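Complex shown without one protein chain; remaining protein chains in place.
By letter and in written order, the chains are A and B; residue numbering begins at 1 in each of them.
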Amino acid sequence: MAEAAVAGNGAEAKMRVWRGDASGGEFRDYTVPLEEGMVVLDVIHSIQAMHAGDLAVRWNCKAGKCGSCSAEVNGKPRLMCMTRMNTFEPGETITVAPIQTFPLVRDLVTDVSYNYEKAKTIPPFKPKPKEADGTRRMYQEDIDRVQEFHKCIECYLCQDVCHVIRDHNENKPSFAGPRFFVRVASLEMHPLDTDDRLEFLRNEAGLGFCNITKCCTEVCPEHIKITDNSIIPMKERVVTRFYDPIARLLGALGGKKS
Amino acid sequence: MAGDSYETHEYDVVVVGAGGAGLRAGIEAHDKGCKTAIICKSLLGKAHTVMAEGGIAAAMGNVWPEDNWKVHFRDTMRGGKLLNNWRMAQIHAQQAPDRVLELEEWGALFDRTDEGLILQRDFGGHRYARLAHVGDRTGLEMIRTLQQRAVSLGIDVFMECNVQHLLMNDGRVSGAIGYWRESGELIVFNCKAVVLATGGSGKCWQVTSNSWEYSGDGMGMAMEVGADLIDMEKVQFHPTGMVWPPSVRGILVTEGVRGDGGTLLNSEGERFMFNYIPEFFKAETADNETEADAWYQDKKNNRRTPDLLPRDEVARAINSEVKAGRGTEHGGVYLDIANRRDADYIMRRLPSMYHQFKELADVDITKEAMEVGPTCHYIMGGVRVDADTSATAVPGLYAAGEVAGGLHGANRLGGNSLSDLLVFGRIAGESAADYALGAAAATAPAPAEVDRLTTLMLEPFTDRGGENPYAIHGDLQRTMHNLVGIIRTESEMLKAMEEIAVYKERAARVKVEGGRRFNPGWHLALDLKNLLAVAEAATLSALECKESRGGHTRDDYPDPDPRFGSVNVVTRKHNGTVSVSLEPLPEMPEELRKIVEEQV
Partner (left out) sequence: MSTVAIDKRTLRQDTWWLEPMLVVLGLGCFAIYSTWAALQNGNYYAAPYLSPFYSPCLAINCEHVSVPLFGSWYNWSPAILILWIPGGFRLTCYYYRKAYYRSFFWSPPACAVRDAASGYSGETRFPFILQNIHRYFFWASLPILAFLWWDAIIAFNFGGSFGLGLGTLVLITNAALLSLYSFSCHSCRHLCGGGLNSFKAAPGRYKTWGIVTKLNEKHMQIAWTSLVWVGLTDVYVRLLAHGVIQDLRFI
């Protein structure tokens, strides 16, 4: 309770928030009262309620589960609802900018349709026939790997930070982005799946554009080891298929579906 | 304003909502050959369903072969204090296993048993470990699977598109009108059938696990065109929401914590749930700690721990403990799993709870107890539907998921919502498709009607008194929390009605700043209509229901009253006035009554 008294006692959050749309905009400063335990999203909501009713922002769960509230806080791609105010220096001015990789709609909201378009291109799950007894048997050890990928909350922070499209807009048509490498890996490693997406990965999805610099992994709020566990294993499978004549000869070594 | 331009889309079936219910309905309607659209007001995949943690209840019998639909049916009915629509409960229990297995066909990966089948976990009110789950992120697995399925089928999805009003023609639904959140432009759908799958209305309350989306849109819109709402007073306060720090108050702590061995303690360290076992559940609940602890491993020879009594019981017990001065520093009770399970187990079973507490409250749940208290979570009431078809009273209008009422009776069991979405989402999609395929082509709405609704939607931009929508919403939430919360009483609810009347008047004077492009102030201003309608319906129903049962507890009528034991409290709007009446529940057939009453 004592702490609450302190926090409630005139402590203030100083924020610098991007206001504007595709035609232009600027950072604007706001100051709102700070309460114990607040996250950046709470502060943005306070600004909305007290100073700028039309401040555009996306959110849903406020608990890091839905991946709606992605933004760049002090230049780092983050979920606003999982960024505690007490991780900053007291009195520090905190900059909140929209995602920079996708077209700006307004204020903190961007047009993330790139991701939904990419999702449509992924060859869907194609299961093998059921067991003789009509069941589907899968073992925990076979799905552990894939369950990590299924944790993805589609916050698209990895897509935002990936320099392949962040800094080189022209690559967007030929690059699916880390989120979708995770997705393809989850299908390729699915013990029931029978489709083959390696050709797709190499060509349409542009896996080769990734230079494994791991920024996607650094920002993933679900702590999915995107690069180590999905991108690199997929690169290795692509190598087996397209760049490794010996493995192709031996056949057995590679990631061929049985 | 009037005459504002709008785009028009033609479909056979329009599904409003892209949570579990909406997606499942859309898939079914599409598979039946209908041109189908799914509309949602957030991005695809962000609906409430994504937040569900614990699991999907389905009597597959993978862990307990003794389990079958009858036991599930019995648990659901008893958990709902027999106020459930028996037919819905029966269909639900019978079809849930197939629906879960179907998700597996579409790529879902549930946690496995040693035999390679779907693992099932314990949850409150379920006799056997029955919840198919993926750690504590089951809803995420479910919505992704359905979303990807819908995308791969090529179903049209309208994201961040907010449906505001249903359109009617000749006494049947003919479409819907709304706006794009991004551009603020208006959009009209002409269609033969509409499925409402908009979820609940928890944003009427202050402390809630629900997001901004839960403004009761489906209920508000359905009532507007003449559909009935039932049991709107039956609101589930989940016993375990976070209580500290203030900014996270209300965020859910999954019941899985207790299902996996966690236990509730008061500030004196006492496992107080043993003092709150109601007569109705005495026979099947352990009355001492040894038996309660042994139950986790051996369910045949032990009775279940009272920590896992149905949610209404646990929420009230916590409320009483706190009132009696045995609460924690921040007004909750302790939920302890740290002293009962090892860190590895906790991390494996409850990873997202671990992160939630670590990152939002600086609490390491593998070392310390959590502080928890009740939070508004779910509304059992909703649009009245026909059990076999999910049809509402309005031709062409269907409803499924949390927006529909009936399945859960007076109290919903954990895990029964996700299965509800799948079972009745499918049924609603199927019936809507059948209806649409047999119906005449959709007719375009009358321009005058579109003009009227357009004017309503754009009104907040005109200066009518300068009320701030955020302030009204905040006040409404406080009113509902303080006066129509967990424990209710007549005088307080009458006061709430007065306050709601004031808010309605203030809402008519709302003025929003800024333009139409992605303007949350405007969006909230429009949401107030439904928030207020649902708050009013809930309060009126709560006044009418002079007893305590499940998700409705009255200080002035603390006991169940048989008078209310076999009726629905029905709210409907006629010529602009809202009325409440009591109408008998459908009669349960003898053989099912036997199942329910059977002692175990």
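Throughout what follows, a residue touches a chain if its C-beta (ideal position, glycine included) is under 8 Å from a C-beta of that chain, and two chains touch if they have at least 3 such contacts.
What you see is a predicted model, and the numbers here were worked out from it, not measured in a lab.
Within the whole complex, touches from the chain that is not shown fall on A.
Shown as candidates are A:Thr31, A:Asn86 or A:Gln100; the residue that touches the absent chain is A:Gln100.
Touching the missing chain, out of A:Gly37, A:Gly67 or A:Gly206, is residue A:Gly206. Although one chain is not drawn, its touching partners on chain A can still be listed: residues 18, 20, 22, 24-25, 72, 74-77, 95, 97-105, 110-111, 139, 141-142, 161, 163-164, 166-169, 171, 188-191, 193, 206, 208-215, 218-219, 228, 232-233, 235-240, 242-244, 247, 253-258.
Just so we're on the same page, only the chains that are shown with their structure count from here on.
With centres defined as mean CA coordinates, chain B is found 28 Å away from chain A. Only residues 42-46, 48, 50-51, 101, 104-107, 109, 111-112, 115-117, 134-135, 137, 140-141, 144, 148-149, 151-152, 159, 182, 211-213, 244-248, 251-252, 329, 352, 355-356, 359-361, 468-471, 474, 512-515, 517-522 of chain B touch chain A when the two sit together in their complex. Every residue of chain A that touches chain B in the complex is listed here, in rising order: 1, 4, 21, 35-39, 42, 48-49, 52-68, 82, 84, 105-107, 109, 111-112, 116, 119-120, 124-125, 127, 135-140, 143, 146-147, 150-154, 187, 190, 192-193.
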